[in-house]
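Every protein chain of the complex appears in place save one, which is left out.
For subunit A:
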Amino acid sequence: MTDKPFAITLGVGSSLANHTGTWRVDRPVYVTRRPPCADACPAGEDPQRWLYRVEERGYEAAWREIMTVNPFPAVIGRVCYHPCQSACNRGRLDEAVGINAVERFLGDEAIRRGWTVTSDAPPTGRRVLVIGAGPAGLSAAYHLRLLGHDVTVRDRGEEPGGMMRYGIPAYRLPRDVLDAEIARIVDLGVRLDLRHTVTDLPAEAADFDAVFVAVGAQLGRRVDIPAGDGARVLDAVTMLHRVADGQPPQLGRRVVVYGGGNTAMDAARSARRIGATDAVVVYRRTRDRMPAHEVDLSQALDEGITVRWLSTITQIDGDRVRVEKMRLDDSGFPQPTGEYDDLSADAVVLAVGQEADLSLLSGVDGVGLDGGTVRVGPDLMTGHAGVFAGGDIVSARSELASPAVANNRTAVRAEQTVTNAVGQGRGAASAIDAYLKGRASRPVPPSAPAGFERLNTWYYCDAPATVAPGLTAARRVSTFDEVVGGLDESTALFEARRCLSCGTCFECDNCYGVCPDNAIRKLGPGLGFEIDYDYCKGCGLCVAECPAGAMEMVPEQARAVRRQWHESADGGRTPGGRARRTAGRADPRRGGPAGRGRHDGGGGIRRRYSRLVRQQLLRRSRRRGGHHR
């Protein structure tokens, strides 16, 4: 008696001898699915991965995770239109996670603390020429350098950065932030030749093993508007470039901006900052059809910019701008109405699109041009071996850079954004690396998405997004100070912890807790869980109650198991030491599901009941598409 536990009088056997795993028709397995944020990122980032690090205050680890993909966290954290947040599953619960703001926090933290990256790859001795020091070119240079190649970047500008410097106003992207992130790339050993306009590509390429052309769309498109004498008309690209150079054009007090894209918003808001009291955007369609992003538009409206919807400029004469009202036809296309209106303006800024100057490629053997863009293959290589192109001058997105493209082949034309360019640069770097090493480049394989329907959102607390502080409108319109503030540590941490961790286990212990059969083993912090298939009955509760959709049921290979049972010589034990699959049925003491003939009082009921159980099991397994054993 003394060796028995307290109050135990009978020597008993444990039910652990009963391997209930043999009941199973479907088995739960842990899976990792691609979250929608990662699916949507044109740069190929997986925000969920680095948010996971932020959640445990691993800011540097999170930043390094970003840096494996994107060398501009502080820039992208400001200027990206965050398609990740548009796709974020949390947006369907309360509000999307502020991924962009957390990325900016990490980028700023890295600059503040001086975190840097180093290249561990041995020098390859191969030389790559990158033409254009914009986001695509610098991203390519960064990744090529990390891979051990010798990289030279040539740009005709006074300063590196391309459109990040000359297209995006300082109130959206402060120059010290841009300078710091570019300096980090240069410090890796990238050679930067500024004020160097490449005109003869074959001659310059002779010293290099591969060339990446990423000169961007630097020319403001003109439209044919009759303009009389004295009309002051300039294009937005030129205007923004001169503002960035510190030599803003004299626009006067009343400025009309023609166009409806993000550049039109930048031009109108910059015009206010260089002295215009009145900035009017003329756009031929309606607000819901405007290509400018909602955030840019609303910030512009906050700053007192007005918009003339459904209007086109038909004539400019002196300080008079003639505007024709439009209406949308059935296909949503604007049609003239013949009604006119006059605006008075000291200057008109055209923001009606940008074009690339591709003259340096026009004489190169094999390079094909499609209108204003360069024809490239899926690996961004032009028709000329070793010459690659990317950024705003190609119309396709790189399948190498971003699963967003690999997974969503219907995406016809990429947006011309910094984020897209960074992704193109990375894709080009990996293609160039493969080319230099004589390998085929490998596209990112499409992966199963972690859609909202896979989540069990019950377990997530309600928590609305953190709002980043902003400058007051009065201070905004008079200075080029940054408009949107950053998050501090506690708000960034809060925001990261709002991440639902779609498709990735974050060790919430639900599977371990909800298993009625104790069939899940908890392996310890960071190690996750393991399923004990000796006891797992395959009920699927762990899968149903997993908040993140990081588990799924897969059919057992029922036929294979049965065949092994018949063929095996040890009386029906499967190779894994699994208990008998059918033998238990023949043994009355080893009934299947509970309640076989204990208190039923008669064989008739027992037979009916076991028929009921069989029907239930059959129906259930059919409903789930599983196999009936």
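To be clear about the criterion, a contact is a pair of C-beta atoms (placed from the backbone, for glycine too) under 8 Å apart; a residue touches a chain by one contact, two chains touch by 3 or more; residues count from 1.
By our rule, contacts and distances are computed from a predicted model.
Between the listed names "Pyruvate ferredoxin oxidoreductase", "Acyl-CoA reductase", "Monovalent cation/H+ antiporter subunit D family protein" or "Peptide ABC transporter permease", the UniProt record for the complex's undisplayed chain reads "Pyruvate ferredoxin oxidoreductase". The hidden chain makes contact, of the residues A:Y142, A:F452 or A:Y535, with A:Y535. Of the listed residues A:T152, A:N262 or A:T491, the one in contact with the hidden chain in the full complex is A:T491. One chain of the complex is left out; on subunit A, the residues touching it are 5-8, 12-20, 23, 55-56, 458-461, 463-467, 490-491, 493-494, 497-501, 506-510, 512-519, 522, 524-526, 532, 534-535, 537-541, 543-545, 547, 553, 589-595, 598-601, 605, 608-609, 612-613, 616, 620, 623-624.
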